[in-house]
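Heads up: the structure comes next, in structure tokens.
Below is a slice of the complex: some chains, not all, each in place.
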């Protein structure tokens, strides 16, 4: 299982702030997670397909890119570019 | 070296935070500070700030520790508010304690620049007419942070 968190407009559009799912077969990198989410229907496809470039990711609370690894038990977060301060 | 990081909905007091920071001893010559407020204009009424609990605190702690190492700080306090804040209200306070003013002020700019680009906060704008919109990240903030990149970047 991995935990997926959504923040800001991703949460609004997907209608949820988190979900748990079994690590799909063959999914080893962040890019694989994004592709598997983009294969879902509706908002998921729109958010993770077309708009992928505007999304940032963290794995276990560290910024991560498409080539970073994802393992069973990881917390994977997706969010827009940050705007603190 | 005392690093204090707080993400909170409550208001903060610069005087109280300064007093706490000064407990670090008598080698300090001054405190550099930045206090960010909700900037008005274009019909803005308020911002709602959201963050990633856990990651936020660890990223800010890392930025503060980097500032301490780079500028020889004697103490660093970062308080960032979340929740709904109306125009004019304080959002963020950075205090950097150092022996000399140049280090204190440079460290303050350093912490703010990295806070803007590496701390997981997001802002939703709320306008007088009831409209709301998520704030886009500013490219200028990435440029500001990049000027410190010679020795690597926080996070």
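We call the chains A and B, going by the order they appear; numbering starts again at 1 in every chain.
Convention: contacts are C-beta pairs under 8 Å (C-beta built on N, C-alpha and C of every residue); 3 or more make two chains touch, one makes a residue touch a chain.
Since the model is a prediction, treat every value here as computed from it, not as a measurement.
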Assembly formula (labels as shown, counts from the whole structure file): A x2, B x2
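Following the convention adopted for this analysis, only the chains that are shown with their structure count from here on.
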Rounded Å distance, subunit A centre to subunit B centre (Cα mean): 26
Complex interface listing, subunit A residues touching subunit B: 5, 7-9, 58, 61-63, 77, 79-85
Touching residues (chain side subunit B, partner subunit A) in the complex: 36, 49-52, 54-55, 58, 80, 91-92, 112, 115-124, 134-138, 141, 155
